[in-house]
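Worksheet: the structure to be examined is printed underneath.
With one protein chain removed, the remaining protein chains of the complex are shown where they sit.
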Amino acid sequence: MKRLAVLIACLSGPVCAQDSKSVSFDKRSTFDLMKPETQAMQRDDASNPAMLWVQEGRALWQAKAGSTDKACQDCHGDVASMKGVATRYPAYSAAQQKVVTLGQQIQFCRAQEQKAEPWTAEARPVLALSALVGLQSRGLPLAKTGPAEARAVAEGRALFTERRGQMNLSCAQCHDDHAGQSLGGAIIPQGHPTGYPIYRLEWQDLGSLERRLRNCLNGVRSEPWPSGSSENVAVQTYLRERAAGLPIETPAIRP
Amino acid sequence: MAAALINVQKTVRKGEIIEIKTLMAHPMETGFRTGLGGQLIPRDIIHRFVCTFEGVEIFAADLFPAISANPFIAFTFMPQQSGTLTFRWFDDKGGAQVETARIEMV
Amino acid sequence: MVSHVLRAASLAAVLLMASPAKAQMIVGDAMPEPLAGAGDAMRGRAIIIDRQKGFCLLCHAAPLPDQRFMGNLAPNLAGAGARYTQAQLRLRIAMPSHLNPDTLMPSYFRTAGLYAVAMPYVGKPILDGQQIEDVVAFLMTLKEPAP
Partner (left out) sequence: MRLDAMMFTRRDALTGILLACALRPAAATPAMMEAAIADFTKNRPVTEGRVKLDLPPLVENGNAVPLTVSVDSPMTAQDFISRIALFNEKNPQPNIALFYLTPHAGRAQVSTRIRLGDSQFITAIAETNTGALFSAKAELIVTLPACAEN
């Protein structure tokens, strides 16, 4: 019965073809495609502008906030205790009963534990703390998703392969089918989220995966998935699963 | 202005030339960009950077809008003694940021 | 893939509701009727090299020595004017999805059947009829195949 269902799924859509392709997918970080000077900017913390946010994150980690007057470190201790955490996000949160990004989890902590005013999704402090927490996992492989994230992964995969926008293109058409080929002067990357939040030279700023996805959808002239929406998180969760095994580079530089 | 990152080795030997790397968090708004309403966003850049060692100017720079956001400036220094480096950034809004770093001659 | 070509070939004429104002006729693998006035090859060249308008060079290389950083996702445009007729090129720009629904190439005159189009572009084609005629006119000048 199960086999029949799989067979029907294969016959009815490109999802199965995508799966069989990802088996032989030679995963590569976008870092490998970057010019040597851009790689050098990421390799040297003294010249990586994203480290400015990491430094702000360290101050925020120790700063007491909200009506409970608690700092992150009052619960978590030294930020080194966050080692490995970023490899597991987006992750299912039992407390929130949904899959959340690392940024959303930081916001949840802020609301629940500190009882402090929320930040906007792309606010500098959220990026700073995300970069600081992400940095603790630098070099560790992105973990595979578990059963609790399975639904989000499936939804994200469907969205990834769905054609959208005035250009009528799906994410998969570029980043699965044509990765490694030239789009104008740029080589199309596989699109693995190994370095978020990233310092994108195009932005001259640190930004989240959500912001990067907005740029992609902009390129195909499509409405973006709403900020913080379940679709948005689902795509990010699928990307985590798709990139599993690649080492975290946070905070990365990207062109 | 918010954060600055100074990278300089803490100890140096006599005659050694060291490289000092600085990063300053700043948008370096060029004054040539238009906002969503079509109006020009006013220029706000760090226009001057000065580094002194024990009160003596050892390096300075006049910067223009062509310098990247979160400006990175690296230069060399051959200290003759132990002392304190002072870094100052000045922006168009009249803001100034000061950072210091100590060097010990060994 | 084969079936799509067969389908396209077997239908003598298909009404293409690409533009609400004007229904276009597809005959075989071509679109014989111009979408606007006569095309201007020089204007077409400008559209092709403009990466915010035609986007062509993002995917295609073309025999344009002054252009750098051309893509390699799609065939070289060299010789396009020898391989196809004007009417065939018109369809391949305006509605390539009619020939191959799986194609990467956007349908430049299509406004219907698209999903989640960003608000500023809803109901608008990527290029208007005149721009497509201009691009066709330029492509028709590319007779030499790629070396």
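As written, the chains take the letters A, B and C, and residue 1 is the first residue of each chain.
Here is the rule we use: a contact is a pair of C-beta atoms (placed from the backbone, for glycine too) under 8 Å apart; a residue touches a chain by one contact, two chains touch by 3 or more.
What you are looking at is a predicted structure, and each value in this text was computed from that prediction instead of being measured.
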item	value
Where the unshown chain meets chain A, residue by residue	34-38, 40-41, 49, 183-186, 201-204, 215-216, 218-219, 255
Hidden partner interface residues of chain B, rising order	17, 19, 21, 30, 32-33, 53, 56-69, 71-79
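Quick note on the criterion: only the chains that are shown with their structure count from here on.
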item	value
Highest-count interface - the chain pair sharing the most C-beta contacts	A-C
Chain A and chain B: spacing of chain centres that average the CA atoms, whole Å	32
Chain A and chain C, separation of their C-alpha mean positions in angstrom	36
Footprint of chain C on chain A - complex, ascending	162-169, 173, 177-178, 181-185, 217-218, 221-223
Of chain A, residues touching chain B in the complex	45-47, 49, 51-53, 55-56, 204-205
Residues of chain C defined as touching chain A within the complex	51, 57-59, 68-73, 97, 104, 106-107, 110, 114-121, 124, 126
